[in-house]
Every structure is written in C-alpha cells, then in structure tokens.
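What follows is a set of notes on a single structure, which appears directly below.
The complex appears here minus one protein chain, its other protein chains still in place.
And then chain A:
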Amino acid sequence: MWRESASFILDKHQNNKPISLTHSIDSPPPPSASMADENPNPNPISAYYQTRAAHHGIVTSEWLEQAQAAVRRYPDRDSLVSGRPFSVIEDFNSWRQQPDLAEAVAAIRALAAVIRASEATTMMELEIELKKASDTLKSWDTTSISLTAGCDLFMRYVTRTSALEFEDFNSAKSRVLERAEKFGEISCKARTIIAMLSQDFIFDGCTILVHGFSRVVFEILKTSAQNKKLFRVLCTEGRPDKTGVLLANELAKLDIPVKLLIDSAVAYSMDEVDMVFVGADGVVESGGIINMMGTYQIALVAQSMNKPVYVAAESYKFARLYPLDQKDLEPALRPIDFSVPVPPKVEVERSARDYTPPQYLTLLFTDLGVLTPSVVSDELIQLYL
C-alpha cells in the first residue's frame, strides 16, 4: 500500500493523456516488465525516494482518500507477491514503514526473519533461500544503494561463519540467526556511535551547513545539543523534497538556532559557515559519496572556500561501485513539481542524486571510526573479503 503513494499513481495516469502539463511525457518505460512477478514495483520512479518522500509527507484527508482509492484500484497487489506463507517483501515493507529505521536495516531484519521462518533442513538450502530472498529485495528497488550494499554485507557476514561446520543443523541455524540479529543490532547502533565520534568536531560557536534530511546527521546534531554545545545550523531548502523545512522544524524543537537557505544561496552564505555536514545514500570505492542532488555543488563551493566537508554514513552503506562521472550511476528519477505548468516539449532533469568525488570530502564518520576518503577502499576490502 505504501509502495506507490497515491498522488504518484494519479500523476502517472495524467502522463498517459496527450498533453501533460505538470510532468514531462517522456518518462522512461517501466523496467523489466517481465519481472512483474518477482518485482512488484514496476514504477519507474525510484522507490527509495518515494519512501523518503512518504516518510516526510504531510498527510491530509484528501491524500488519505486518494490512498484508499489507490489500494482499491490495485486489489490484486497482494496476490502478485508469491503465495508462500512468508514473504520477504512484505516483511521488508512492514519494517520500512517505520520512519526512523534505515532501509538497509529493514532489509537486514527482513532477511533475519527469513532465516527464522525458513523450513530448510540443510545449510545449502538455507543459503540458497537466503540468496533468493536477498536477490528479491535487491531487485525490488535497484536504485537504492544502501539496500543492495546492506543485503550483500549481510550475506557475507552471516555465511562467513564457522558455524557452517556444525554437525547439527539446528545449532548451525541458530548460530546463523544469532549473527544475523547481531548484524541488525550493530546497524541499529551505528547512528549512536557516529554521533559520539563527531562530537569533538563540533565546537562552541560554530556554524554548520546541512544539506538534506539525513537521520544520522540529525542524530549528531541532537547529541551535540544534548551535550550543551552552542552552535547554529544553516539548512538548504532541498528542493523538491522540502527536506530543509522538515529538518528546520525538528531542530527548532530542540532549540537549536536554524536558518533556512534556498539552494542557490549556499555560496553566498559559505563564508559564515565553519563546516558542512551531509549524510550519504551510499559510499563508493573511491571514497566519494552518492547523496541527494545538490551535495556535489555544496562540496565544490566548500572546497573552494576551504571549509571542511564531513560525511556521516553507516558502514552498511559501503558499496562496491566506482562511478567515473555523474552519469555512471543507475538513474534514480523522481517527479519535480514546478508550480507553473511546464510545456511538454521542455525536458526536466529529474535525477534525484549526484556523486561527490573524494577530493572534495574531508572526513567520513562511520561506525568503523573516523576515516579519510582514502581509507574507504581499504575498509571496503575488509568488509567484503
């Protein structure tokens, strides 16, 4: 039900009309329609960003009506999912709805649940089941990097255990389950560790520029406020997700002085900024990051004005990718709403994220410790070995 927020469904119908005034017509065709059985999310719009938008969306009664109408329109949604009593996608979605839970952690919990519910009698069977579940999750949303990386790391962490040499299958399975839950716990605690590590870097009287609504960065700022540090935050507006306003709301509740900027005002305000804090959707092998559109721009401006750029990312976001330029990423598109109608001939750049190369980043705060971008590839090798 939450996979496609109702307003997006209505917009897709509008797209099929000959003249669309709010969105560009040339939306790419739904990927792999033949995989409709395994991929119950054929919407070309990146599901990852939909989820984030849904978490942040403001629920009105009108929206609720649309949501209910949408559910009625697709009554066979549940039967598309496999007829097995336990479906990893369902479990994943139920975890994912919690706004505080990261997507990769939800996937890890779902995979741990797969092990628990598994009826396999041999290790090989369990591994195959796990692999299939992991592949299903990954193909559900191919644009989410932390989801893919989280699933991969989970598989490696869980299967790379000496428990596989146990004679009794049940004890081996419980050992694997133990490791799976431990991995889930580590991933959950990652944010607290990162917040602790970054406390030294926030000093009294500093001004922090934040882009996007990263829950890790929010945790860092919250912890600093709890430690009675005096600092000020500048939030970029974060068009079109409105992340700036949401973050400003949350920070105002914590009594942290906040100032909102439009995205174009970043260079203008950069000289009063002491440091830039961003989260990451994924950390790539070069040490660069993939994050919300606008991060690359801010990093460029910060570097030219000698301001440090700090990235807060959990270790399960480390992915085995090496983008050489901006177009090397798998496209993650999302609709952009200009308040005036856009004529159909005009193209709109709808990409939701960009790649920031490592030379513009100063330090990364992860649950593995504080790292410089050049350390990332070393850590990746150790994680994936």
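Just so we're on the same page, a contact is a pair of C-beta atoms (placed from the backbone, for glycine too) under 8 Å apart; a residue touches a chain by one contact, two chains touch by 3 or more; residues count from 1.
What we mean here is this: contacts and distances are computed from a predicted model.
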{"item": "Name of the absent chain as recorded in UniProt (options \"1-aminocyclopropane-1-carboxylate synthase-like protein 1\", \"Chloride conductance regulatory protein ICln\", \"Nucleolar protein 6\" or \"Translation initiation factor eIF2B subunit beta\")", "value": "\"Translation initiation factor eIF2B subunit beta\""}
{"item": "Option from A:101, A:120, A:186 or A:370 whose C-beta touches the chain left out", "value": "A:370"}
{"item": "Selected from A:203, A:268, A:322 or A:338 as touching the chain missing from the view", "value": "A:203"}
{"item": "Chain A residues that touch the omitted chain in the full complex", "value": "197, 200-201, 203, 363, 369-372, 374-375, 378"}
